[in-house]
Structures are given as structure tokens and as C-alpha cells.
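In what follows, a structure is listed as C-alpha cells, so that the remarks can point back to it.
The complex is shown incomplete by one protein chain, all other protein chains being positioned as in the whole.
Take a look at subunit A:
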Amino acid sequence: MIEMRLSGSGGQGLILAGIILAEAALLDGKMAIQSQSYGPEARGGASKSEVIISEKAIHYPKVTNPNLVLAMTQEAVDKYSKDLPADGILMIDTTFVKSVPEHLKNVYHLPITEKVTAELGKALFANIVALGAIVATTKAVSVESITTAILHRVPKGTEDINKRALELGIALAAK
């Protein structure tokens, strides 16, 4: 079982990223649950999307022992990485996150939003870049399934740019 929490600010596309990750797991023939919590705002406000992937039935839908926390804002690090064990993966977008808890050993400092804006012209694809980095790091789902799941969810005409965003994320995590 792998438990992942994708956190940031409302509008960064993290709920959609969680849905895509869970759909990719189903394509891999696994079980998956996605859930989220958010405030009443449509944009802004802390937002988290949680995904649990397992070979077996998943009972409790919320993450209790995270293996990975993605944090796309400083508030998200402060709020949602508290229960991450020392050897858990913390993945931060250095565009927005300046400080990380000292006890964590496994921190990926990735300039997600900065890089995607520079290379693809829009911050909009940051969530897909993050997915690429998560898949490359955790192998939670296959690259084939995440690609299929992304293409299934994104608007027509944006397939190529989303594929490039995914590749960008995979490459970022490899560094």
C-alpha cells in the first residue's frame, strides 16, 4: 500500500492530479481511493488531495501513514507534512516553498512552477509536472497508465503540451 498526499493551494489542480493518479492505478489493475479536503474558497486556501493505492481492498479512505507528501506552497508544508515519517518523501515546489522541516531526510527540491512557466509558457501545467515527478520517484503507477489517465482527463488540443509537462516532471525528479 502506498499513501500519498498532494497539497498546495486551491486552483493549483491538485485534486485533479490526485484523481488522475488514482485512475492510473485502476488502469494498472490496482485498487485506489482518492479523497480531498478544502476550505469554502474556489481559489486560494489550503487544499489537499489524498491518494491510496493498494493491491488489496482499501478500507479507510484517508491517508494515515503517508509515504509521500507533495507540497506546492509553504502553508501546505507547514500544515500537511507533520505526520510524514523521517524517511518519507517530501516533494516541494521551490517556487513557493522556502523552508522544510529539519527532521525530514528525503526531500526533493523541485522548481516545478518556475520550470513549467519557463519551458511551457504557463504555470497551469504544474500539476502534471508534479505527477511526473511523483511517478518517477515512487513508481506508484506505470508511466504508460499515468500517460493514458492524463490524456483521458485533459481538454482536447492540450494532449501534447500535457505529455511534455509529464516528461518534464519525470526529468526533474531524476536530477
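Quick note on the criterion: a contact is a pair of C-beta atoms (placed from the backbone, for glycine too) under 8 Å apart; a residue touches a chain by one contact, two chains touch by 3 or more; residues count from 1.
Assume contacts and distances are computed from a predicted model.
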| item | value |
| --- | --- |
| Omitted chain (choose from "Spermidine/putrescine import ATP-binding protein PotA", "Ribulose bisphosphate carboxylase small subunit", "2-oxoglutarate ferredoxin oxidoreductase subunit alpha" or "Putative tricarboxylic transport membrane protein") - UniProt protein name | "2-oxoglutarate ferredoxin oxidoreductase subunit alpha" |
| Candidate in contact with the missing chain, chosen from A:Ser35, A:Thr117 or A:Thr148 | A:Ser35 |
| Sole residue of A:Glu3, A:Glu23 or A:Asp93 that reaches the chain not shown, by the stated touch rule | A:Glu23 |
| Selected residue (touches chain absent from view) among A:Gly11, A:Gly44 or A:Pro61 | A:Pro61 |
| Hidden partner interface residues of subunit A, rising order | 19, 22-23, 26, 31-40, 58-62, 64 |
